[in-house]
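Here is the structure we will look at.
Heads up, this is only part of the complex; the chains shown haven't been moved.
Chain naming follows the written order as A and B, and within any one chain the residues start at number 1.
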Amino acid sequence: MATVQLWTDVEAEADPRVQAIFADIRATRGSDFVNNFWRGLANDPALLERTWTSLKTVMAPGALDPLTKELVYMAVSIVNGCPYCIHSHTAAARAKGLTAEQHGEFLAVVGTANQTNALVNGLQIPVDSVFKVGDT
Amino acid sequence: MATVQLWTDVEAEADPRVQAIFADIRATRGSDFVNNFWRGLANDPALLERTWTSLKTVMAPGALDPLTKELVYMAVSIVNGCPYCIHSHTAAARAKGLTAEQHGEFLAVVGTANQTNALVNGLQIPVDSVFKVGDT
């Protein structure tokens, strides 16, 4: 049902760049499972490589913890209406400790933000000067 | 520049429901400042009341801490492209301790999620069966 072929492990073995990225995905995650997203991106090894490298860097622990990063990722995916992204990152968040209670609170925040965004847009509220920080 | 009048404090004083909500906003936040969003919603006191009550409940500390909730709120607002919401909640996140380093990491996650969402959509990747939880 994808718009491209999803690469099997056998096909990935035959392309050194794809093979290397699949190996790094497995090593980084400590799991043999490579999900469909990477199997689709394999059709363009350069895009696969840049996307994985960037994602690995961005989602690593830093000033924000990994679970918080997953929640931000999920919020973006929900507003974009990307079913695959919502499923895969909800699973990833659970693997990083998301509880049912946190999931419920997260959804409540996403729903409320989406609601107030619509109200603000509908009213075309001008930004209070106190909120402005940068140069004009 | 709004599509409705923004209520001044004098106008708010004249409507008991609006007055009560403005008072609760001030008490809850420990600040005399009432931002333009609430001044626009005041045109429909029932909507103002429901929105404030819901927002207050949802954004309160719970299984997720207030800063995490603000980040989720910001993510939604960025994808929706709501300038007012982005300004007001970035300011709110800073008031709750968001550092410049965390802000940079947050933006990197939002940008990466928006990027991969587009890639997934473009490729129409089918959901891996391992990600599915609920009933079909």
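Simple rule for what comes next: contacts are C-beta pairs under 8 Å (C-beta built on N, C-alpha and C of every residue); 3 or more make two chains touch, one makes a residue touch a chain.
Not measured: the values here are computed from a predicted model.
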Given 2 chains in view, how many copies does the entire assembly contain?
-> 6
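Basically, only the chains that are shown with their structure count from here on.
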Between chain A and chain B, tell me the centre distance in angstrom, where each centre is the average of that chain's C-alpha atoms.
-> 20
Where on chain A is chain B touching in the complex?
-> 1-4, 6, 33, 35-37, 40-41, 47, 51, 54-55, 58-59, 62-64, 68-69, 71-73, 75-80, 82-85, 87-88, 90-91, 99, 101-102, 104-106, 108-110, 112-117, 119-128, 130-133
